[in-house]
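Let me begin by presenting the structure, written as structure tokens, before commenting on it.
In this view, the complex is presented without one of its protein chains, the others remaining in place.
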Amino acid sequence: MGPSELTVELFVNGRMMSVRLDPAMTLAEVLRDHLGLTGTKIGCDRGACSACTVWLDGDVVASCMTLALDARSRNITTIEGLAHGETLHPVQQAFVDHDAMQCGFCTPGMVMSCAALVDRKPGCTLDDVKAAVSGHLCRCGAYPNIFKATLAAAGAARTRDTSRGDGR
Amino acid sequence: MNTFEWVDATSVEQAADLLAARSANGAVVAKAGGIDLLDLMKEGIVRPGRIVNLKSIGGLDGIALGPEGGLTLGALVTLARIESAAEIRGRFPALAAAAAHASTPQVRNVATIGGNLLQRPRCWYFRSQLFHRDGANAGDAISDGENQYHAIFDNRETAMVHASTPATALVAYGAEVQLTAAGGQRRTVPLTDFLLPPDIKRDRDTVLAPGEVLTHVVVPAPAPNTRAAYHKQTERDSYDWPICDVAVVLQMDGETVAAASIVAGWVAPTPRRAVESERVLVGKPLTEELARAAAAAAVAGATPLSKNGYKVALMEAVVRRTIMAAASK
Partner (left out) sequence: MSTAATEKNGKAPDAAPSKPEEAGAPAGQPATPNPGASRQQTLTYGIVGEPLEQVTRRVPLDEPPPLADNAALKVIGKPLPRLDAVQKVTGAARYTFDVKIPGMLYARRVTSAVAHARIVSIDTAEAEKYPGVRAVHVLDRLLLQAQVRDPNAEPASRYPTVRYLGQPLAAVAADTQRAADAAALLVKVTYEPLPHVTTLDGAMNDGSPADFPGPTEQPGTAGGGGAPPGLPQHGNVRGPDTGRMFGLPRGDVARGLADAAVVVEAEYRTQVQTHVPMETHGLVADWREDGLTIYASTQFTTSVRDEAAEMFDLPKSRVRVISDFTGGGFGAKYGIGNFGLLAINLSRKARAPVRLMLDRREEHVSVGNRPSSLQRLKIGAAADGRLTAIALEAYGSGGVAAGAGVGFAHAMMYPCPNVSAIQFDVFTNAGPCAAFRAPGQVQGIFALEQSLDEVAGRLGLDPIALRDIIDSSGSDDSRARRVQRRIGAEKSGWRTRRPPNADTGPIKRGLGMAQSHWLSVIYPPSSCEVRITGDGSVEAFSASQDIGTGTRTVLAQVVAEELGLEAGDIGAHIGDTRYPIGPPSGGSRVTGSLTPAARNAAYRAARDLAARLATALGVPQDDVVFEEGHAGVRGNAATWLPFKEAVKKAGITELSHRAERREDYDGYLMETPEFSVGKHGIGGVQFAEVLVDTETGAVKVQHIVAVHDCGRPINPMLTESQIYGGVIQGLSYALYEERHLDPTSGLQLNANIDQYKIVGAREVPVIDVHVIEQLTAQTSTDARGVAEPANVATAAAVANAFYNATGKRIRTLPLTPANVLDALRA
């Protein structure tokens, strides 16, 4: 394949998208420039700030350090795919309620990592949250509220889980 | 980054053949997770004409425990899986710890152990294409310049250090790497011989030959009563390159040390076996006093550069503490 452009199918936020790209394009570039999904930001383009975090099959990756061709046949989820229609993901809602942001540029990536954590481990502790966002850099210093929001969302998730009970 | 030709390799042999050949457009390089490769490409240091994707090769991502308890890791096993695999955490805790502290969660999900061992140095002179130009002299620049994070041993020729922190633990465990060449020949090389002192003039810092593919990392079964610990000393805890990292693997006979493997990373061009320290410990009951003596031996003979003298006392403290941490397991 390549070096010239070729057409590739990428599965993004539950939909198959056809993109024209060359092998050197990163997933971040393809999402932002070719698919108009500008929610994913690029802070350093070296995998050092995690602003570009998306999910590949539910795992967090740095999309700026992922070649688009490496995302073939993976389930790609971006920040735009987290909410269900008008309903925010509980972590998104918690970020709103607890002011877990300031300038907001690192926020989409941060939300992706915190949502992945809460979805997988509703019993997460503060140390788990810090580990989950250990690769993220937030220059505005929103970390304290990011921790609060994520733990609150996790707590709510635990409550939802336990309230369902055994005999549903 | 400039565009390139991309080939999804389907077998090790095919990959090796492709890597042995020259391409019309420029260098042919292998890609696993791509973390180091993309950084080098974005900095303009590597400009491949063709990339051979190894991730499409099946069977290279296994974690297998042998009948005696030795570990075989496929080269494509990610650092995240090494961090979390129960077999590794239980039997090779220093390796699991090293993987867990490498880079960020996002990178660990993608970076492979093979790529991690093959990565080029993180020396900031190396990572600038200015110093790859004809006539540039990174060695002089390092001696005269910002060498805070460079080697304090064996640093006359080169002061760059290998970047891999799992390598520190793997060397302490006596690991070997398995390589397959174009044509199918295989060889096994102890990791400690596989890694070469980094050299900006070469295109690799290992004995991997052009056309060879690193397929597996093999770690011998630890003896019974093995206690191991790993510590990575950094400036920042969130994630950071180490000031130095230390892996200690002790084989105990009651409270006496029967054998010891003490390895420090980021203090010498390749992971350094602190042989003098090991000699201090072997055959004696392990006490704080003994650990202190072993640590002093680990840094004796250090030849720090103008700005990294602080590493000497720091390494001594980390060696001592890691020995004690291993002892308490």
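Labels for the chains are A and B, by order of writing; each one numbers its residues from 1.
We take it that a residue touches a chain if its C-beta (ideal position, glycine included) is under 8 Å from a C-beta of that chain, and two chains touch if they have at least 3 such contacts.
Everything numeric in this text was worked out from a predicted model, so none of it was measured.
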_Selected residue (touches chain absent from view) among A:Val8, A:Ala71, A:Met101 or A:Ala152_ = A:Met101
*So that we can see where the missing chain sits, which residues of subunit B does it touch?*
2-3, 122, 124-125, 128, 130, 140-141, 144-146, 148, 233, 235-241, 243, 307, 310, 313-314, 317-318
*In the full complex, which residues of subunit A touch the absent chain?*
24, 32-33, 36-46, 48-49, 51, 78-80, 82-83, 88, 92, 95-97, 99, 101-108, 111, 129-130, 133-147
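Here, only the chains that are shown with their structure count from here on.
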*asked:* Measuring centre to centre with CA averages, how many angstrom lie between subunit A and subunit B?
replied: 30
*Which residues, counting only subunit A, touch subunit B once they are in their complex?*
1-4, 22-24, 26, 45-48, 50, 53, 56, 59-62, 65-67, 69-70, 113, 130-132, 134-135
*Please give the residue numbers of subunit B that touch subunit A in the complex, ascending.*
1-8, 25, 31, 34-35, 38-39, 41-42, 49, 51, 53, 55, 80, 103-107, 109-110, 238-239
